[in-house]
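One protein chain is absent from this view; the other protein chains keep their places.
Moving on to chain A:
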Amino acid sequence: MHTFWYRANAVLTFAVTILAVICGMASLSDNFNFPSPHAHVQVLNINWFQKQPNGNDEVSLTLNISADLQSMFTWNTKQVFVFLAAEYESPQNSLNQVSLWDGIIPSKEHAKFSIHTTNKYRFVDQGNNLRGKAFNLTLHWHVMPKTGKMFADKIVMTGYRLPEDYR
């Protein structure tokens, strides 16, 4: 501490150390937030449902996705990544997950939404197991913080079924 640059160095290193500590505390404070998100997805229409030339089933859906994710946002939240996956069981795989739609929610103001959309990514099966298949629509999300730990969770919505015939 006896010269100017020794003191400047000491202030800088101690300040950065404390900055790391308060960022860690900010991350820990997220654990006191217990989010209670709601989501509701309606399958409005099966636009088409066919077997591809290579033998895989493909279906096109029109969806209405409405969700209220505002309770996920804390002071330490940078953004929330959310995606909707169709999940079903087939003889080859005990769990198939096909991402149908995703989005990045930049702020709390945009966290309550209702979207009318066709599936953004193609709903293709590995095989031809989709006819009459019951499936779940699961809304997954990753809460991305400004500093610290990332949280991930999901809401499973059950009771959807694909038609028995191609159309």
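Please note the rule applied: a contact is a pair of C-beta atoms (placed from the backbone, for glycine too) under 8 Å apart; a residue touches a chain by one contact, two chains touch by 3 or more; residues count from 1.
Rule of thumb we're sticking to: contacts and distances are computed from a predicted model.
Among the names given as "Proteasome subunit beta", "Signal peptidase complex subunit 1", "Elongin-C" or "LYR motif-containing protein 5A", UniProt records the absent chain under the name "Signal peptidase complex subunit 1".
Note on the undisplayed chain: of the listed residues A:M25, A:I46, A:A134 or A:V156, the one touching it is A:M25.
The chain not shown here is touched by just one of A:W48, A:W75 or A:Y121, and that residue is A:W75. For chain A, the list of residues touching the undisplayed chain reads 1-4, 7-8, 10-11, 14-15, 18-19, 21-22, 25-26, 29, 74-76, 146.
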